[in-house]
Every structure is written in C-alpha cells, then in structure tokens.
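One protein chain is absent from this view; the other protein chains keep their places.
Showing chain A:
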Amino acid sequence: MKVRIHVSLKPGVLDPQGRAVHHALEGLGFTGVEDVRVGRLIELDVADGTSEAQLEEMCRKLLANTVIENFRVETAEAA
C-alpha cells in the first residue's frame, strides 16, 4: 500500500527557505505570488492493513517534528 505523508511548517513558524524561493520567483518575473511555504513529501510503501493510527504514530515519533510541523497522511490508492 502506497502512502504519502505531507509535512509542512505550522502557520506562524517563519520559513526562511520559503521566503528565499519567493524572492527567486519574483526575480524570474513571476508576479502575484503572495506567499511560499516549503514542505516535505515522504512516500511510504507499507503492508496492506497498516492502520491510520500506526501511520500517525510514525509521523509523531519521527517523520514530523510536531513542535514546528504539521503532517497529513494520504492513503489514496492512486498515490
């Protein structure tokens, strides 16, 4: 079973990398970009039947640092 874990910085946490990417986009002439936040996508291939709770525990214990990051688990088969 393919699983995607989306890790993103919590709102309110300053994202220096996102800011740099934002500046670079503006430097390339792209206008109208309001904000950029850089996150992380982690793809897992797990045994069928792995529960949502187990996946969330993986996120809390290792894949995300919940002091500064939020995570979202996506288990769509198409992933």
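Here is the rule we go by: a contact is a pair of C-beta atoms (placed from the backbone, for glycine too) under 8 Å apart; a residue touches a chain by one contact, two chains touch by 3 or more; residues count from 1.
Just so we're on the same page, contacts and distances are computed from a predicted model.
Engineer: For the complex's missing chain, which UniProt name, "Phosphoribosylformylglycinamidine synthase subunit PurQ", "Transketolase", "Probable tRNA sulfurtransferase" or "ABC transporter ATP-binding protein"?
Structural biologist: Hidden chain, UniProt protein name: "Phosphoribosylformylglycinamidine synthase subunit PurQ".
Engineer: Residues on chain A that touch the omitted chain in the whole complex?
Structural biologist: Touching the chain left out of view, chain A contributes residues 13-14, 16-17, 20, 61-63, 65, 67-68.
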